[in-house]
Each structure stands twice: as structure tokens, then as C-alpha cells.
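First the structure, which I've put down as C-alpha cells, then a few questions once you've had a look.
With one protein chain removed, the remaining protein chains of the complex are shown where they sit.
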Amino acid sequence: MSDLALAAILLVPLAAAALLAALPDDRTTAWLNVAASFITFCAALTLLAAARPATGHFLIVDDLNIVFIVLSTFVAFTTSVFSRSYIGHELESGRLSSVYLRFYHAMYQTLMFAMNLALLANNLGLMWVAVELATLTTVLMVGIYRTEAALEAAWKYFLLGSVGIALALFGTILVYLAARAVVGEGLDAMAWSVLVQQAGGFDPALLNLAFLFLLLGYGTKVGLVPLHAWLPDAHAEGPTPISAVLSGLLLNVALFAILRFKSVMSANPGALAPGPLMVSLGLASVVFAAFMLYRRQDIKRLFAYSSIEHMGIITFAFGMGGPLANFAGLLHMVLHSLTKSAIFFCVGHIAQVKGTQRMPDIRGLTVSHPVLGWGLVLGVVAIAGLPPLGLFMTEFLIVTSTFARQPLLAIVLGVSLLIALGALLARLNGLAFGDAHGPSAPSRASFLPVGAHFALVLVAGIWLPPALVAWFQYVARLLS
Amino acid sequence: MIDRLALDIAHLCAGGLVLVSFMLLYQDRLTGLINTFALHAIVVSFSVAWQAYIQHAPQLYITAGIALGVKAIVIPLALHRIIVRLGIHRSIEPVVSIGQTMLAGIGLVALAVMVMLPVTAQAGTLAREDLAFALSVILLGLLMMISRRNAVSQVIGFMSIENGLILAATGAKGMPLVVEISVAFSILIALIVIGVFLFRIRERFETVDIHLLHEHRGEQP
Amino acid sequence: MLAALLGCVALLLVASVGAIALADRRLATTAIYGVALTASVAGLLLALAALLAPAPVPATLALPIGLPWLGAHFRLDALSAFFLVVANLGGAAASLYGLGYGRHEEAPARVLPFFPAFLAAMNLVLVADDAFSFLFSWEFMSLTSWALVMAHHRRSGNAAAGYLYLLMASFGTLALILAFGLLAGWSGAYDFAAIRTASPSALMGAAVLALALAGAGSKAGVVPLHVWLPLAHPAAPSHVSALMSGVMTKVAVYGFVRITFDLVGAPLWWWGALVALTGGITAVMGVLHALMEHDLKRLLAYHTVENIGIIFIGLGLALAFSANEMPAAAALALTAALFHVFNHSVFKSLLFFGAGAVLTATGERDMERLGGLIHRMPRTAFLFLVGSAAISALPPFNGFVSEWLTFQAILLSPALPQWLLKFLVPAIGALLALSAALAAACFVKAFGVTFLGRARSQVAREARETDRCSLGAMFTLAALCLVAGVLPAWFIDALAPVAQALTGSHLPERHGLDWLTIVPIAQSRSSYNGLLLFVLIAFAAALAAAAIHRFASGRLRRAPAWDCGFPDPSPATQYTAGSFSQPIRRVFGTVVFRAREEVEMPAPGATQSARLHVQLRDVLWDTLYVPAARAVALAADHLNAVQFLTIRAYLTLVFGALVALLAVLAIWQ
Partner (left out) sequence: MAIALALGVQLLQLALVLVLAPLLTGLVRKLKAHLVGRQGPPLLQPYRDLARLLRKEVVLAESASWLFRAAPYLIFATTWVAAALVPTFATGLVFGYAADVIAIVALLGAARFMLALAGLDVGTSFGGIGSSREMMIASLAEPAMLMVVFTLSLLAGSTQLSSIAAALQSPEVGLRVSLALALVALIMVALAENARIPVDNPATHLELTMVHEAMILEYSGRHLALIETASYLKLLLYVSLIACVFFPWGLASAAQGGGAYLSAAVVYIAKLGAAGFALAVFETAIAKMRVFRVSDFLGAALMLGLLAALLLFVTQAT
């Protein structure tokens, strides 16, 4: 049963990718895309419900990754629904030809496969390959519009991403070397399940070096400052569903990898604590992104920078460690990907109805497009960490638990959150309020995905199911 | 006794690779650069083959073969055609002067060695020194990428990084999936770099000089 | 009882969801305000019952929401009950007023969903018993009120006001989050019960006090964190302005009282000095700003700042006294502050309602274009007059009683051991007296220019009396102003349990003999009897009227105003708000506002009129906020360059990071 589900999670996207690459017609492919994503999501749910499959040399299902699998399959599903209406508009406006559309759908499913593989991998090398694959597919999708800006963004993403991936590979090799001395040669020396137990005996010097490379390597994917440069442009120039997937899922996957290695690190007494490194990188990202928000003209780039900010917050939280901060970090990861992808859904429709991504040309949305406008307001309110939405809880926990231990860090974090809020609000005033101008044709978008995401975030802000909490706390303890 | 010799030879290859990386840094013409990179690839493939021999790991021969085939022959040829077609085979202007680049490179090698020193002998002297060399190759490749302004030379820099990685991977005795990783790495990069990007970029700009791309952005500075 | 109260809150939340569903329907306004009215009245009664209960035992309740492992704790003690009375009274009045006022609303769909939610949030803050629920409701309150401020987002300046408001509100919340971070410790003992038991160090206590003052103060409008208030409060619809000024600032005061008197533990004497001095400065700055203001609603908002200052003076004195183990004096000061909380919420709501009535009748907030409204809308004028008299601390109205009590507390300061306090408190007393006198001047201006004299514009000439619901709401509050002024003893006795709980003592209960006299400390020391004064004045006035009627001639002739012999028919010759405040501007403005006046005299023989330019500068704004904004802008501009580097430069960043970390590692090992 669970093995079947496991297989489905990996094979359904793969098969769908092949099928979509082959099929010519646009309408059905969009639906097929949705259907495939939905099946994957169901498989993930059954995996959650059913007993854990046995841990193999290559695949593993444990407490840490199951939530990310469910989350990413869910967001992938909602995004595919959004992508349907989005792509329809793109075809009409002629920005995409049906050839590229086939390519797009195939790549979408490939990306899903790659991410699920990265999450499920029990083998360092396998995970590395999966992340590499995910990078390449997203590179291709970012470049899909083939405008100069898009190509440049893709090129930048590709170069930086590959350098990052190269560093990560070196780190992986070092980890293997460290493990080999204890575990012995062979696949075991690259399996998470083994590493975490044996980590105590590894050579700390080697581990330190390895973690440094892994942090920088996968950190490039996470978009931590100063490795973030690819992120804003990739978000701004690619199709909006891809922006949503990038912010909502791919960043999480990379961060997930770092978490895996962090747990190995912290299992080794001799190794340097990964905390300070992550804290400083995270804080740098938050501060930097907060200021970068102010001068943005492009609405998608704006929220891309806000993604950098939130990845910084999460990294900071995990760096601080402790049950509270880890719990908050995990919750923040989940809620952020829900919120941010919902925001990108809204933004995609807004850009389509207004025919531009330049914020100065978008005004008074709550007047011209009430649903989209208020959706955006809700999104900004959520992402700014205001109640009743969930991110307030996590930011509350992070700041309070930090202030008791590191007052200075907490103040820096809080103030930069405030600065970021200032920037987002200033933008929101222009976008959502005041007199409307520009085209005011009603958008034929389906608001189901947006509604679903915001509903989840809202509920999470008010009430978390005890089972989820207990499980989160368990993982939090696992991480520290 | 034979082991001693085997180690020395492996060691020699690794050192040779670092040397070739320096040669890469030294080049200031694309044609020369490409040829030197071919040499780089040859050295890597030889050292991989040697590792395959002393570790009795036949699958590594595949890696060596790929390195030789793809990176020593196919890609250099392709690059030659490209630069000729793009008409940029005259010369490339390094942003930083060669001399400074060299100095920086030496500094990087020193850094690599310093970082690797504390690694305990538990990992094996060979591994340690191999790692030091591999790290130097990687850093030198990065240095190359940032000291050149031209897309082709950046791609070459990146591929030299990858060579360093393969050196490290093969040096790590008994590491699984090395072949798969190397295959994935080289094939994908080769395809992407040459196939998709250079052509698309050329199709638009008639040049691969990246800094021209920076006119186009959604933002006003 | 607590459960029933939470039921009212739930009803309000349901109402706001329903408002979204109803959208722009005709009945929406009536339905929503009706529900809000019922819920508020119910809440008011419940709170009164809890406050006046013979043996008020704190009721607690925990719901499985909010922070998972903690749940949401709620608690209803005397302090919460008192503030709930204030909040729900204001809420009920605003809802009643809204029943009439809401009909003139141009975009009801932007007001109705948030109005009940705003009420609900304020109620939740007052009953929250753990840090998370408290801050959650607190920030939710800010958010809903922000949405209400943005209701008229098209009117110029409102968007900016909303922006500044939400930013300052979040600043306050951040400060409070940090404060609770200190109180709860990193183990995360967030519920108040645990916080009470923990005893923080002196340094920590000081930090908590500073953070609480910044956090609650920024919401209450304490100088220099008040800048958002005079912009945001007037921007909202008038009944919401009334709620924000009359109630939300009080909720902020509650937050401050809850933290400093209840949670953080024993105070230090200098806390009192700090808080009281802040209060004094706030009071004077607020009233001076108000005097310079021509916008009726903004004038009222600045007066909120002033009254918050008066309240904080009382709180500061209470802290100082209880730090020196003088419970009786502390109880007096605290009672004065809390009574002023109640009074201000009553008359400030009344005044904002009046301003709203004027706004709907004329569409004008600028006093320079009003005037003579007493002829067109006599009822509103009378009720507004009552409010003005009350806020100007004139007997026999309620404003005077609470300020009199504050003075009595100040007069006890010589007993304080610390010399700083000995010297500081009289000065604060002078500030208080000054602000009271200036407030009177300001309301002579506000009432005189708006309602008296001759109409300065066509709209003022054609104003119509406002509707019944609005008048009903205003009348209720005006009656309360008089009752609380004439029979203060009842209200002060109701405050006894609060004072008892927070300071361990309370004012002497009234004893039947001396007809409801209030005696702060001792009969021989000082006493006040509003009822007797009221009766005496009424008696004297009646006597005079009777005598005049009996002996004097009753003849009366209408004639043009004499005006020293050369009356001018044009209403432009009247004194305007600007000219009225000119002497005070001359006296104080030159220092506080760097006020400069220039008169352009036309050349001899030229026919154009002379012009007077008055230039005022808000020094605090220029010295605190402008530089901060500049710093952020500067940083943003410089960092923005990073968006436009070449790929090579970005690679260099990565490379640099790698090399740097490697070097660090090499050194570290």
C-alpha cells in the first residue's frame, strides 16, 4: 500500500511528463496536468495515512520529509489549477505558442518529479542529482518567454545555480569521506538513516568543511544573501505559476537539504555548531531584503525579495535552535509557502488583467477588481505577519524566544521586519487603494486556489490541530 | 611498494591538474583557452582511469571515458566552431590582469591547503592531498569565472570546476554513484551550455558578452 | 459571565462575516449596527455586573485555540471589567450613532465588515490572559481599525494616514512583543499567571517598563509617538473616530496598566517620575497642537493626546506612590487616572459624534468655513457645548472631578521621600494646570468658531439638524457627563475594587451623612461635592432669574450688533480660529512650533488686500521621524545598486562568501 503510494509519488509525474510532452492539444493537457498533480497529492496523503514503508538505500519516508512531501504535492496541485487559467490567458495573448506549452507542461511535471525525489531521497548523491534536475527544469521554464530579460534571468539563474550545485557536490563528497572512515565504503556511507546515527564518530574537521560547502551550495538555491542574485529575476521573468512553485516549493526543498545536514552536524559533538552560520546568513538575508523591497518597480520582483526575507527568517529560526524556534521555523516554512504561492496566484491574475507588472501602472485594485484587490491586501497582511493569519504566530514565537537569549539579534530582526512591513504597505497603498486606473476588464480567474491557501493560513493562525502540533514538536526536538 | 608508486602517480595527476588550471588562468585567447581546457580534461580522465586501476573499480573507466570523450574532444570542438561562428575567436580581455589573477590563484591554493590540513589522517593522506588539490582546482575555476567577462570562458571555468569535483569524487575511494553523477553533470551541462544558451543568446544579441544583457530589466536603477 | 462575554465577541465576529456577505445591500447598515448595538449593550451589562459584584473573584477560561501547547487563556477581573465597561459603553454609543450616521456613508461595504470586528478585538484585548492572545487581539485591533481608516481611501491624505498608523501600530506591537519576550523568558511561559509568579530583576523590570511605555504609549498617543493619531483618527468615519479616540486609546492604557501594575511586579520610584513627566509633556504638547488646529476632528484628536497625558500623569503618580509604600495615595492617583479614562471616553465620543453631525450637515471639517451653526442645529450645539464644558474641566461636569482628583494626588507629593519627585511633581502640576486652562481656551475656540457667530460659508448657512439616532447617542453621553460630574461618588466607589486589586487600598467609601461628598484622604484636607455645587448654582441662577423677572423690565429689542459703532455685515470680519489662537501662538508657539508670522502689506495705493502668513513646524516630527525616514531611504538607495550588478559581480559575491568562510574556518581550527 504505502510502497505503491511511494512509487506513485515518483512515477506519476514522470509518466505525466512523458505523456504531456507527446500530446499536442492545449485544453486537455492543462487538465491532464491538474489530474496528474491531484493523483500525486492523493498518493502523498495515503503515504501520510498508511504505515511508513521500509527505509531503502535510495528512498526514505521519515517524519522530517513527509510533511514537505504532502505540502509540495498540495501546492503543486493548487498551482496546476491556477496554471490552467493562467496558461489559457497566455495562449490567447499569444505570449506562449502551443509548442512551448507542451514543453511547459512536461517540464512542470518533471520539476514535480525532481522535487519529490529530492525530498524522498535517502542517498546524498541521489538528492543532489534531484536538486540538480529541479534546477535545470526551472532554468528552462524561466527562459520560456525568450524575451531578452527572461533569457538573461535564466542564464543568471543557471550560472549561479550550477556553481551552487557544484559546491554542494563537493560538500557531499566530503561528507561521504567523513562517513566512510566510520561506516565503511558503499551506499551506507551516503544514506541519511545511517549517517544520523553514526555521525558521532565522524571526523569533525571534515564535517565542518563539508557543512560550509553544503550551506553555501544549497543556500544558493534557498536564496540566502549574498547568494540570492538569481532569485528576484527568475521570479520576475518566468511564468507566474513557476514563480509560485519556486517560492513555495523549490526554496523549501533546498532548505530541507540544509536541515538534513544540520541534523547530522548537531549529532556530532566535535563539529562546530551550525547555528551561528545559519543565524548570520539568515539575518543578513532579512535585513538586506527588507531594504531592497523599497525601490522595487516590478510586482513579482517585490514578492521575490519578500521570499528572500522569509527564507532568511526561517534560516535564522533554525539557526537559533531550541524547541520553540525550531517549531516556529517549521511552521513558518509551511505557512510561508502557502501564503507566498497564493500571493503569486493573485499577482499573476493582476498582471494579466492590467497587462503589466510595473507597480506604478497598477492602482486602486480594490475598486476595479475587488476580489483580486482584497486578495492581495490579505496576502500582504499575511506575509507581513499580522494577525489573524498564521505567520503572526511564528514571528511572535521567533522574536520572543530570541529576545530572551540574544536581545540584540531579536531587535535587529524585529526592526528589519518593521522596515519590510513599511515597504510592503507603501506598495499596497498604491496597488490596492486610491482611484483605479488602467484596464478594468474582470478577470475570469478561478479563485479556488487562492481561497484554499488563505483559508488554511487563517485557520493555522487561530487553531492548529493537536496531531499536527505534536508531530511538529517531535520534529523540532529531532532537529535540535 | 606498488601502492606507494600508485599513490605517487595519483598524486602527480592531481598536482598536474592544478598546474593546468593555472595554465587556464594564464590564457588570454579563446582558442588557446579551449585547447588548454582540452588538456585539463585529458589530465582528469587519466587520473580517473588511474584511480579506476588502483581502486579496482572498473565503473570509473566509464567516467574517464566520458571525461575524455565529451570534455576533451566534443566540447572543445564545438566551442571552436561556436567562437568562429560568433566571430569572437580573436581574443578575450580578462577583467583583472593575468599577473594579479595568478597571485590570487596562488593565494587560493594556499587557502585550500590550509583548510585541508586539520583533516585527520583517518581520512587517509591520499584523500587529504587529493582533496586539497581538488579544492584548489575548484577555487581556481571560480576565480576564472569571475575574472573573465566572456560567456565561453565562463563556461570553461565552470567545467574546470566540474573536473575538480570529479577528481575529488573519484579520489574518495568506493564512493557510489560517482559515474551517474559525473554523467548527469557533464551531459546536462554540455547540452545546456552549448545547445540552449549560447544559441539563444546569439540568436538575440550576436554576441555572448554577458554584460550587454544588463540593459534589459523591469527596474530602473 | 466570562463565557457570555466571549459569546458577545463571537456574535460581533459573526456580524462582521455577515457584513461581507451582505455587501452593499440596503438593510446591511441597520442590521450590522443593530447587532453591534445589542452585543455591546449585553457586554456592557455583563461587565457592570462583574465590576459591581459584591465579591469580585476573577473568572478564568481557557479555549483550545491560539498557541497550541498553551491555548487561549481569558480572565475577567476588576481591572478588565472596568475597561470592558468603558469599551462597551463607547461601542454601544457608536453603534447607536452609526444607525443614523451610517446611512450617509458612501462606501458602507468598506466600513461594515470591520466595525464589529474592531469592537470584538478591543473586547478580546481586555480579557486576554496570555501574552499571545493579548498581542494577537492587540494587533488585530490595529488591523481592523486600519481598515476602517482606509475606508475613505480616495480622500487625499487618508492613505498616508493609514500607512503611518499601521506602521506605528506595528512598532508598538513589536515593542510589546519584546516586553513579553522578556517577561516570558525563552522557555515560553506566556500565560499571565506564570508571568505574575516570576520576579524579574531590576534591570529587566526597567526594560519592560520602557518597552511597555513605547508599545502601549504609541497606541495611546504618548508624545513623541503620537504623530499618527491626529492623522488617523479624523480620517476614519466619525463614529469610528469616536471609538478610536474614546475607546482604543483606553485599551492601550489598559495594556500599560496591566503590564506595569500587574505583571512586572513591584515598581521603582523613578518609573513614576518617567511616566508622569511623559504624561505632563504629552498633555501640554497635545493641547498646544490642538490650539493651532483648524480642522475640527483633528483638533479633537489632539485633545485625545492631551487627555492621555493627564491619564499618564495619574498613572505615574500611582507608580511613584506605590513604589514608596503609600497605598492610600497610590489608590487616589490610580482612581483619578481610571476615572479620567472613563470620563474622557464619554465626552470624547460625544464630541466626535458632534463633529460627525456637523460633517454630515455641512460636509466641512474646516472650522474657518463654519460658524453660526447654533441657529441651524441647536440640539447638536447644546450637546457639543456640554461636551466642551466637560473636557475643559469645568464644574459641575465629570472632567473636572477627575482632574481635581489628579490635583489632590499631586498635592500629596511632598510626602514622597525622593527629592527628584518632590521637585518634579509640582512642575508636573503646573503643566497639568496649564493644559487644563489651554483646553478651556481651545474649546472656547472650537465651539465659538464652529457654532457661534455668523455662518462663514453657504454650506454652514444651509446646515440641517442631524437625525434622531445620532442625537440619541449624543444625549445619552451628555447625560452621563453631567451625572458623573454631579454624583462622582458612585463612580469612584465602583472603582474601589480595581484600586484595591492594584494598589492594595482604595478611596474612603462615601458615608451617608455628607450627601455623596468625595473625600480623597480626609474631610479636613479636601472634599468636593458636585451635587451641592450643582444645586447651589441652579438655585442662584433661578433666584437671579426670578428676581429679574420680578423687578427688572422684560423689554427686549432686536437690533444690528453695535460693535463700537461701526458694524460690518460681512461674516469675514469675525474672529476666525486662526485669529483666536493668535495670542497663544505668540506666547507659546514661537518656542514649541518655531512659529513665524509674516504680513505682506500692499504698496501704498495698491488695492489688493494685505496677507498674513503663519508658518508652524512640528519640531518633533522634524527631529525624530524625518531623519529616520531619510536613513531608510538612503540605505534602500545604496543597497538598490545590488540589483543591477553584472553576473560576474554576483559570482564574485558567491566566491567572496566562500573564500571568507573558508578563511574563517582555517583560522578557527
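First chain written, first letter: the chains are A, B and C, and each begins at residue 1.
Note that a residue touches a chain if its C-beta (ideal position, glycine included) is under 8 Å from a C-beta of that chain, and two chains touch if they have at least 3 such contacts.
No experiment lies behind these values; they were computed from the predicted model shown.
Undergrad: Going by the touch rule at the top, give the shown chains the omitted chain contacts.
TA: Across all of the complex, the chain we cannot see touches C.
Undergrad: Check each of C:Arg25, C:Arg103 or C:His375 against the chain that is not shown and name the one that touches it.
TA: Only one of C:Arg25, C:Arg103 or C:His375 touches the chain omitted from view, namely C:His375.
Undergrad: Touch as defined at the start, partner being the missing chain; which of C:Ile195, C:Leu332, C:Ala436 or C:Ala484 qualifies?
TA: Residue touching the absent chain, from the options given: C:Ala436.
Undergrad: Of the residues C:Leu63, C:Ala540 or C:Leu612, which one touches the chain left out of the display?
TA: C:Ala540
Undergrad: Just to verify: which one of C:Ser238, C:Gln574 or C:Thr652 makes contact with the chain not shown?
TA: Only one of C:Ser238, C:Gln574 or C:Thr652 touches the chain omitted from view, namely C:Gln574.
Undergrad: Among C:Leu452, C:Ala595 or C:Ala635, which one touches the chain that has been omitted from the display?
TA: C:Leu452
Undergrad: So that we can see where the missing chain sits, which residues of chain C does it touch?
TA: 371-372, 374-375, 378, 385, 389, 392-395, 400, 404, 407-408, 410-411, 414, 422-423, 426-427, 429-430, 433-434, 436-438, 440-441, 443-445, 447-449, 452-454, 514, 517, 523-529, 532-533, 536-538, 540-541, 544-545, 548, 551-553, 555-564, 567-568, 571, 573-575, 579-584, 586-587
Throughout what follows, only the chains that are shown with their structure count from here on.
Undergrad: Quick one: label the inter-chain contact graph as line, ring, star, complete or other.
TA: Its topology is that of a complete graph.
Undergrad: Write down the chain pair with more C-beta contact pairs when B-C is set against A-B.
TA: A-B
Undergrad: Which chain is most central here if centres come from C-alpha coordinates alone?
TA: Centre-most chain by C-alpha means: A.
Undergrad: If every chain is reduced to the average of its C-alpha atoms, which one ends up farthest from chain C?
TA: Most distant chain from chain C: B.
Undergrad: Between chain A and chain C, what distance separates the C-alpha centroids? Give it in angstrom.
TA: Whole-Å distance between the two chain centres: 44.
Undergrad: So how far apart, in whole Å, are chain B and chain C when each is placed at the average of its C-alpha atoms?
TA: 69
Undergrad: Centroid of chain A to centroid of chain B, CA atoms only: how many Å?
TA: For chain A versus chain B, the centre distance works out to 31 Å.
Undergrad: Which chain C residues reach two or more other chains?
TA: Residues 640, 643, 647, 651, 654, 658, 662, 665, 669 of chain C touch two or more partner chains.
Undergrad: Mark out which residues of chain B touch at least two other chains, giving numbers and ranges.
TA: Correct list: 115, 118, 142, 145, 154, 210, 213-214, 217, 219.
Undergrad: Any idea which chain B residues touch chain C in the complex?
TA: Listed in rising order, the residues of chain B that touch chain C are 95, 108, 111-112, 114-115, 118, 139, 142-143, 145-146, 148-149, 154, 210-211, 213-214, 217, 219, 221.
Undergrad: Along chain A, where are the residues that touch chain B in the complex?
TA: Interface residues on chain A, with respect to chain B: 123, 125-126, 128-129, 132-133, 136, 139-140, 143, 146-149, 151-152, 154-155, 158-159, 162-163, 166-167, 169-170, 173-174, 176-178, 180-181, 185-187, 189-190, 203, 205-206, 209, 233, 236-237, 295-298, 301, 357-358.
Undergrad: Mind listing the chain A positions that touch chain C in their complex?
TA: 155-156, 159-160, 163-164, 167, 205, 208-209, 212, 216, 220, 226-227, 229-230, 232, 272, 277, 288, 291-292, 294-295, 322, 324, 366, 381, 384, 386-388, 392-393, 396-397, 399-405, 407, 410-411, 414-415, 417-419, 421-423, 425-426, 429, 433-435, 462-464, 466, 469, 473
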